[in-house]
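Here the complex is missing one protein chain, while the rest keep their positions.
Naming follows writing order (A, B and C), and every chain is counted from residue 1.
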Amino acid sequence: MRINISSVSKAFNGNQILKDLNLSIESGEFITLLGPSGCGKTTTLRCVAGLESPDHGSIAVDGHEFVNAETRTMVPPHKRKVGMVFQSYALWPHMSVAANVAYPLKRRKTPAAELRERVATSLEAVGMGSHAKRYPHELSGGQQQRVALARGLVSAKGVMLFDEPLSNLDAKLRIAMRSEIRRLHDEFGNTSLYVTHDQDEALALSDRVIIMRDGVIEQVGTPSEVQRRPVSRFAADFVGFENILECRGITQESGAPEATFEGGLRTTSSELASRTVPGSFAAFRSSDVVLGETAQPGLAGAGRIRDASFSAEARTVIVDLPGNRSITVAVPDAAINADSYRLGGTSVQLWVPSESLVILDR
Amino acid sequence: MRINISSVSKAFNGNQILKDLNLSIESGEFITLLGPSGCGKTTTLRCVAGLESPDHGSIAVDGHEFVNAETRTMVPPHKRKVGMVFQSYALWPHMSVAANVAYPLKRRKTPAAELRERVATSLEAVGMGSHAKRYPHELSGGQQQRVALARGLVSAKGVMLFDEPLSNLDAKLRIAMRSEIRRLHDEFGNTSLYVTHDQDEALALSDRVIIMRDGVIEQVGTPSEVQRRPVSRFAADFVGFENILECRGITQESGAPEATFEGGLRTTSSELASRTVPGSFAAFRSSDVVLGETAQPGLAGAGRIRDASFSAEARTVIVDLPGNRSITVAVPDAAINADSYRLGGTSVQLWVPSESLVILDR
Amino acid sequence: MLKGWRAFTSNPQWVIAIVCFVCFVGPAAMVVQGAFKTQMFGSSGSYTAEMFWEVLRSTDTHSVIIQTVLMGLATIVLSTFFALLFATIYAKTNTVFRQAIPVIMFIVIATPGLFFAIAWGLLGNQNVGLLNQLMTGAFGEAGRIFNMESWWGIVFVSSLRLIALQFFLLLGPFLAMDRSLDEAARLSGAGPVRTFFQIELPIMAPAITGAMILGFVLFLESFDAPQILGVPAGIFVIPTEIYAYLSNSTGPLFAQASSISVLLMVVLMVLVFIQIKVLGRRSFVTIGGKESRALRRDIGPWRWLFSALVLGFAAVTIILPMVQLIRVSLSPFLGASEGFSFDNYEEVLTNRRMVSGYWNTMGTAMLGALLAVLAATAFAWAARFKGGVLSRFIEYSQWLGLAMPGLILALGVLWLFLGLPFLSTFYGTPVLMVFALFVATIPLASRTATAAMAQIPKSLEEAAWVSGASKYRAIWDIIIRLMLPSLVSGWLLCFVVISGVLSIPLLLSTAGADYLSVQIYSRYVEGKAPIAAAAALLLIASFLVVAGIAYLAGRLLALTRPEQRSGKGPGGGTPADLQDPVGPDPTTESAGPAQQLARSR
Partner (left out) sequence: DSAQGSGELDLGPLGIQSAQEEELQTLYDAAIESGDTEVTIYAGHHDEFLGIYAAFEERFPGLTVDPQTYVGAELQTTLEAERQSGNHVVDVLSNPNADRYAEQGFAEKYQPATFELPAWIDGRISEDQIADPKGFYHSPWALMFASSYNTNLLDESDLPGSWADLAGEEWAGKLTFMTPSTPGGTMTVSTALLQAGAVDEAWLRSVGANAKIVAQDQLALQSISAGEFAYQPLSATISVLNAKEDGAPVEVQFFDENNVIATEKWMLAANAPSSDAGKLLLNFLFTAEAQELTLESGNFPINQHDSLESPHGWPKLEDAAFVELPAQTVMREKMTEYGDLFKSITAN
């Protein structure tokens, strides 16, 4: 089912939470919403589910208008056939685990035999098969979350909404659940909208990732696009580009153009310099910084190691650059090279290869 | 403050949840509890806080007995001076964000001026400074969690308990919060008991990590010990050793002893073989498997690549070994070598260096 | 136009608001009009504020109002305190006799106010009162200290019944509170007492303030205790004043009585307004809904004190007055000290009008209570469906019914029905009485329903919607189920209250349909108090039977649950065992005699 969100706005108590949000999701797509806490992810899901009605704009699924603030159309949630896993679980305390999961199936008039079977298999899938008769308050946090997930999954019918469904699970379980979620998504041909804070999860699951910021969409792209080619400083920072430096000027001194960045870093290739203008930014991950000298295309510079933040476990080094800037560098193998960087004050040369650099306009 | 948990047992409805738990925590230590969902982590914290009373055993802090099931001693929670961040947040709905955070300070008779300041700084620290006047129901999930964290942190006084305090936060925020948590821990000289599902978090924060399983402690150790030297298959599996193979026998064919493992893997060093007995296990991470031949000490074998599970994003390959076993191999750089492994059926040689192997007895 | 209509139909609040308007604003508006009209009925007569000003300016009114307000405050402070105390003892402690509390409260509510006042008048009688006899027995003449016919006597007796009522209103929220809220406070360094006052009480602020307002207004209209105990002491309060206006020797002064009622409405509105302001935009839902288990604490030696308190309360509210009432019912005449027999019971049971009155009462009360509880649920649901003016209106218009003392309310309803041509045909049918009873009981039903609903996180309902349940289906499957214990107890409360209501049936019951409270009352005024007492006791007994059936039903329901969660681990008996296994629906587990009785120990 194709979801079309157009110019949706929503305010709470006068605070604009969603700001003219536009998004269209292809049928069968698995979309993940990423974004800092409080940026409006849950609110977006709730608008699609019909639990919140937008102040402006409209949402259509397969051309059928779910809600349109202008014409005041509003299809009630239960007619939208949308499945949802709530951030707060929202398990019904008066129903056993099995009854919680069976409920959406009952509402969708599943025959008794099929119902029993689907409840059993979905509880099995989340590893809660042996707890079917318990009540929610007798479960641990992660167990409750898994029941909420099972309930959401069985109600899948067209559109599925997931609000951080795995946040309270351990790594192994999370990975197992991920593939279950994706499997069901593919099996039923659902269109899924997924909120998570775990970028691995986003990458592993989604066809496209959306980065939100303060109620607007910052970037839309495939997981690797988003991961490798952020479009803005915000997006770069959010997906883990620890170092973002502003371009201070372009010089032509040595014939070829050369761009200078904060902290005194300079381009070593004219191709790179030509893509840069003063005021644009270069972003790169700490793991892509190489300590040492080089002549290869990229950014090169020098600095002094600040030792304070180098702890036994961490593999990151902070390098102070001229002009009160510093960058973070991941030392390839802490076990081997660690000692040489242990002492602060050591001067180092560093460079970032061209292909690891992202030049950003904003 | 030294925490001493000795022989604590706890059952719910006849299900034994904590089974003779023994643990002693040094003053000023930061301990993380790791373990699968439902293994009793929350229950352990609750016993320390005095919210649950053990059926057996005792808990003492600095020699002062908090609870002793045998003598029926029980210090009420508010006299324990324990701070806690709840998995379910437990924000007071009738108090504003600021009031929620101020409450523990008030109870500890903080002077008004200091109180105001500490509330402000701790809200600032969790990035909620601008929302101080809101009520909990007007916050997003992550924001609620941050308020809960701020409240827990200001109440720090001796013992701090954290129950998955960062599960609903995004990566950047989580890292920022981590260092805040550790900073306060060090600043106040607290003893902290921390539950998380995020192993990075556990490694980054803790002095020691405890792996729990079904109400018993499986392993206690420093983060790197736990990470590199799990003591059991369960622990190894839990910390991410994807491959665990059982030793099938020791042969002396070529003079030096040689151990054979499931899937036909063999030791290439007698030192390694001497540490192995039939029925023990070799565990190794997928990232430590090297494809190709070698003569270096370690485990060596051969198999056939199963292509099915090789997806665009993932860098892992599954290799089928003889005897219906398979192992997971992380291909060092997917971008470069991926294609050669894309097709299933390719036969490969593989080996695991000795130092990456863990030999387990159980 | 079409758009407007759609918005209208898609928002159930409109329909509910209209219902509220007709049911609550309608009669109230009639009463307001009545205060300014010279002719009570018909189109004749003119409007004037003369009577209203007369009432307002009368120094009598002033002193009576001051007297009433002081007395009301004292009563409400006393009753709220004890109601909270008993609710706490019941919900939060392991006091031995705590299971008895709901039963005691239930009986107190079931005892007709008239007899309660008479019994207390006798018990605390300065000359012959049992209490004073006991005291003089122990301390000589100096021990003759009780005098119910006094300011404090009225406060005391009035508060006893309110304690019981408020107890039930507060119990639901108490039991439903998410215990982690409590725990968080304990870990913040607050002791149990402080936690109670700073966390638990404030979270229950809507329930408590609601119960206080309800109690205050009920005091403002309760007539029996101030009349019977106040007259000998020369104490006059608003209820007796209204009565005086209505029973004026030159004919009832409806306008004046209505004027006082209008004043009452103003007072009530002010109180409700203050409540809104005080509660502000806080939420009182125990948010998150991730975890919620009620915590029952070991209170150590305190539990002996509390047990003693429960016993004392039982003695004061049930044993003493019941002994008195039973004594009267066995007497040949009021004040007899010998010749006791069961003749009066026989008389009641063989009297055609008593028996038919009994069945009429039962039928009406059961149906009326059901209607009230269902409507209150619908109102509470609609009010939270969407915020805004409509929701406020729905929530607060229900209070209006409370601002009118029974007789005035009945009048308002009459005026309303007679004033509208298409409604006047209903006069003489049971419709009017059911309508008036409905309006009168809604505030009570509403307190239970609203408090229970406030505990249900909205997300539970939303989860049902996205599971494919329609709004109404979700009400049934989630809301009603979760509120069921509260609804049953609300129903029982309303049932008992309707059974005892006198003024409305007195005025509105249709000819030929006898009503037990009317029968009892007329026996009493005709000088057959013993027979009246016997009838009242039989009524109370049948309430207990109904509650007992509810109890059994609750037990059966509990048995048919797939799983019994009351099993204890091998370590049972250690301090851990304090955490009483609560029902399967802890978020809303709630008030109610039946439900309370059903929880065996």
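Quick note on the criterion: contacts are C-beta pairs under 8 Å (C-beta built on N, C-alpha and C of every residue); 3 or more make two chains touch, one makes a residue touch a chain.
Here the structure is a predicted model, which is why all the values come from computation and not from measurement.
K.L.:
Name every shown chain in contact with the chain that has been left out of the document.
P.N.:
Its contacts among the visible chains are C.
K.L.:
Who touches the missing chain here, C:75, C:111, C:125 or C:261?
P.N.:
Spelled out, the listed residue whose C-beta touches the missing chain is C:125.
K.L.:
Pick from C:137, C:251 or C:301: which residue touches the chain that isn't shown?
P.N.:
C:251
K.L.:
Considering the complete complex, identify which of C:411, C:463, C:482 or C:537 is in touch with the unshown chain.
P.N.:
C:411
K.L.:
Mind pulling the chain C residues that touch the left-out chain?
P.N.:
Per the touch rule, chain C residues meeting the hidden chain are 40-42, 118, 121, 125, 127-128, 227-228, 230-232, 234, 236, 243-244, 246-252, 254, 257, 332-337, 339, 407, 410-411, 414, 417-418, 424-425, 427-428, 506-507, 511-512, 518, 522, 524-530.
The criterion applied here is as follows: only the chains that are shown with their structure count from here on.
K.L.:
Please compute the C-alpha centroid of chain A, do the same for chain B, then give the distance between them in whole Å.
P.N.:
Each chain's C-alpha centroid was found; their separation is 23 Å.
K.L.:
Which positions in chain C are in touch with at least two other chains?
P.N.:
Residue numbers touching two or more other chains: 288, 290-291, 565.
K.L.:
So which stretches of chain A touch two or more other chains?
P.N.:
Within chain A, residues 88, 138, 141 contact more than one other chain.
K.L.:
What residues on chain A touch chain C, complex-wise?
P.N.:
Interface residues on chain A, with respect to chain C: 49-51, 71-72, 74, 76-84, 86, 88-94, 96, 103-104, 107-108, 133-135, 137-138, 141, 144, 151, 155, 161.
K.L.:
Can you list the chain C residues touching chain B in their complex?
P.N.:
The touching residues are 178, 180-181, 183-192, 194-195, 198-199, 202-203, 205, 281-288, 290-291, 565, 567-571, 574-576, 578-579, 581.
K.L.:
Flag every residue of chain B that touches chain A in the complex, lowest number first.
P.N.:
My answer: residues 12-13, 34-38, 41-43, 87-88, 127, 138-143, 145-146, 163-164, 167-174, 197-199, 203-204, 223-224, 237-238, 240, 312-314.
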